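The complex appears here minus one protein chain, its other protein chains still in place.
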Amino acid sequence: MAYALQQLINGVTLGMIYGLIAVGYTMVYGIIGMINFAHGDVFMVGSFLSLIALLGLAALGITSVPLALALTLIFAAAIAALYGWTIERVAYRPLRGSFRLAPLISAIGMSITLQNFVQVSQGARVKPIEAIIPGGIQIMDQGGFAVRLSWMQIAIVVITMTILGIFTWLVTKTPLGRTMRACEQDLKMASLLGIDTDRTISLTFVIGAALAAVAGFLFLLYYGVIDFYIGFIAGVKAFTAAVLGGIGSLPGAVLGGLLIGLIEVFWSAYFSVEYKDVAAFGILIAVLIFMPTGILGRAEVEKV
Amino acid sequence: MTALRDAFLSALVALGLFAPLVGLVTTSGEHGLLLELRPIATAVVVGLVFLGRLIVLSRRGRTRTASAPSNRALAEKVSKAGKYVTPLLLVAAVALPFTGSRYYIDLGTLVLTYIMLGWGLNIVVGLAGLLDLGYVAFYAVGAYSFALLATNFGLGFWTCLPLAGILAAFAGVMLGFPVLRLRGDYLAIVTLAFGEIIRVVLINWVSLTNGPNGITGIPRPTLFGLAFSMDGGPGTIADFFNVEPAVIQRIVFLYYVILGLALLTNWVSLRLRRMPLGRAWEALREDEVACRSLGINVRNTKLTAFGIGAMFGGFAGAFFATRQAFISPESFTFIESATVLAIVVLGGLGSQLGVALAAIVMVGGLETLRDFLSFLGDQMNSPLFSGIASELPLYRMLIFGLALVVMMVLRPRGLVSGRTPSVALHKVRDIAPGLVARGRG
Partner (left out) sequence: MLSVSGLTMQFGGLRAVDGLSFQAKAGDITAVIGPNGAGKTTVFNCITGFYRPSGGSIGLTHPGGASHKLHTMPGHRIASAAKVARTFQNIRLFAGMTVLENLLVAQHNTLMAATGFGVLAVLGLGRYRAAEAAGIEKAKFWLDAIGLTARADDPAGALPYGAQRRLEIARAMCIDPVLLCLDEPAAGLNPRESDELNKLLMRIRDGGCSLLLIEHDMGVVMRISDHIVVLDHGRKISDGTPAEIRNDPAVIAAYLGEGEEDEVPA
């Protein structure tokens, strides 16, 4: 019971991170119908940006932890947003109207590029940092097994909820969100009605990349170690989350993220750590085959 | 003037992108990570972006008007040149071992392995239009089938080769059966996941695969029962032909084995293209719905493409295992799939010659360049050239990734595009690339 509770806490924390990445996948898919394969690597870049910012701020002598974290978060999100914008501009925009697999191939190319760019520029070694928010509280103790809730986990949930709250407000309540939803419904019609669809698509990538950077920041703080390869696996898992929740659906992405996080943690705890990635990939295949519309997605009718 | 402003803005963006990741490097210090400044590298990268943008903008102004006809002229030129390039390449491939250079033969073997993988994947991606991101899984199935059959049951290479192919094809059909009705992009992701699952299983199923340590002592192939052994005893090549045993004999033999396998792959795909099956693959790539309305069993047709592509992957895997005499899961990562896919895409999705050229340039060319640079470095005692040479392998995948993006943006139909009809009433004429579909949902 206590063990399961601990896994639940860990699973929710991990799920929050996946959810943040999954939102980026689902937004891009909803608006231009492509799988932005490079999104996981933007998350990885965001994580490295956070690392560099933390080290840089320390070198500059900023010792206040909350200030350093806030500055890091803003810096990483801003630069990652620039990455998102550039990627869309360079690798995807010229391909509108090309054959269907072209953007996907381009995205795979971009993913390989980002991964190897970071490997070349920052080195292939893992990058460990010390815990920045140590400690936590003990919730219960059952037969010698202490269930712990670390401050870091609380921070992750709070930050994710806040960011997602702002994001939801942005999408549902502002004119920007309205144009985004219009483009998602019907890109051609939106453009006929005078919406600058290119700008809206750019914004989608910018927002998605910023959210991925937040996830990267949290990942760095939570695990304390990153390398250039984290984007690939996390990307596939977050994509699984987006599909599981119903691709195109924003609440679905968060829900899917939570489910994938929970499944991964419980699988590792009760079955086998070695095969935890197999579990995630297996779920991906199963969901795509048996319920391709996901939990909250809409069914598509094939037009003939 | 506007071009200059535009280039300046691009450089500014590049500064934002590269200043943190190129300009500030995290290195391990005594008390954890440290930051190291690299202003020159950043300036170089940003400068390159500025210049590159300027060049692109100035060229765009001039070529926009003439681009369409020149493209077609180029395509025609390439297809004409292809008639001469193909026999030349073939002669060069057959003649290569006569150089006697072990280095070139080894490099040739590597390039041919990728050509064979490329041709195998080309059946799936180029002809049938199914994006397979997990092709390496079938390569791994072939390699491990052979390695396990050989080490556990003492079977030889030539017995295992067809078995490895059949097992890989079986794996392809098993995977394909449930997933081939998925839309193109979903299929791509599922094959990717499958490739990763195979790799994770290979790492963790220690009792069967010996896990990350891999399998050693995989037997080498024999020539009609004669072994390439260094002891020169009875039943070996050296004994039979009464020559001194030398490693080069085995290397040359392996080279011709992979050349033969690659040519077999090519021959079968070319034959199939002229058969109803191959035509059905291409028709599927063009329009799946129309195929269904004509009574073509879409799933079975896709399965055959998947299975035959997987089979050639399996052959190549068995060859890889016998050549290395050692395999481990490390050789079967997503990077391998991506490399082969890049070769197929750069080659022009469906063009056999294009795949061969892409593999030669991307695999052979980079190796040669590295060699040349380190040679220059040695000769001129220049640490710059040697430095670049030693780092070049790191840049290889970076170049591959960028090449994929650039290719999709500039020439989405590949280096060698257009399509030769499989049958003609009058005279065969190539089809302009613009009309040919490249796989849809």
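List of remarks:
Labels for the chains are A and B, by order of writing; each one numbers its residues from 1.
The working rule: a residue touches a chain if its C-beta (ideal position, glycine included) is under 8 Å from a C-beta of that chain, and two chains touch if they have at least 3 such contacts.
No experiment lies behind these values; they were computed from the predicted model shown.
Only one residue in the set B:R38, B:R183, B:R220 or B:R292 touches the chain that does not appear here, and it is B:R292.
Considering B:R5, B:H31 or B:H426, the position touching the chain not shown turns out to be B:H426 (whole complex). If you put the missing chain back, the residues of chain B touching it would be 268, 271-272, 275-277, 279-280, 282-283, 286-287, 289-298, 304, 419, 421-429, 431-432, 435-437.
The rule is short, and it goes like this: only the chains that are shown with their structure count from here on.
Rounded to a whole number, the gap between the C-alpha centres of chain A and chain B is 30 angstrom. By the touch criterion given at the top, residues 13, 16-17, 20-22, 24-28, 32-35, 129, 131, 133, 178-179, 182, 184-186, 188-190, 192-194, 196-197, 200-201, 203-204, 289, 334-335, 338, 341-342, 345, 391, 394-395, 397-398, 400-405, 407-409, 412, 437-441 of chain B touch chain A in their complex.
Every residue of chain A that touches chain B in the complex is listed here, in rising order: 34-35, 45, 48-49, 51-53, 55-56, 59, 75, 79, 82-83, 86, 90-91, 94-95, 98-106, 108-123, 125, 127-130, 232, 236, 239, 272, 274-275, 277-278, 281-282, 284-285, 288-289, 292, 304.
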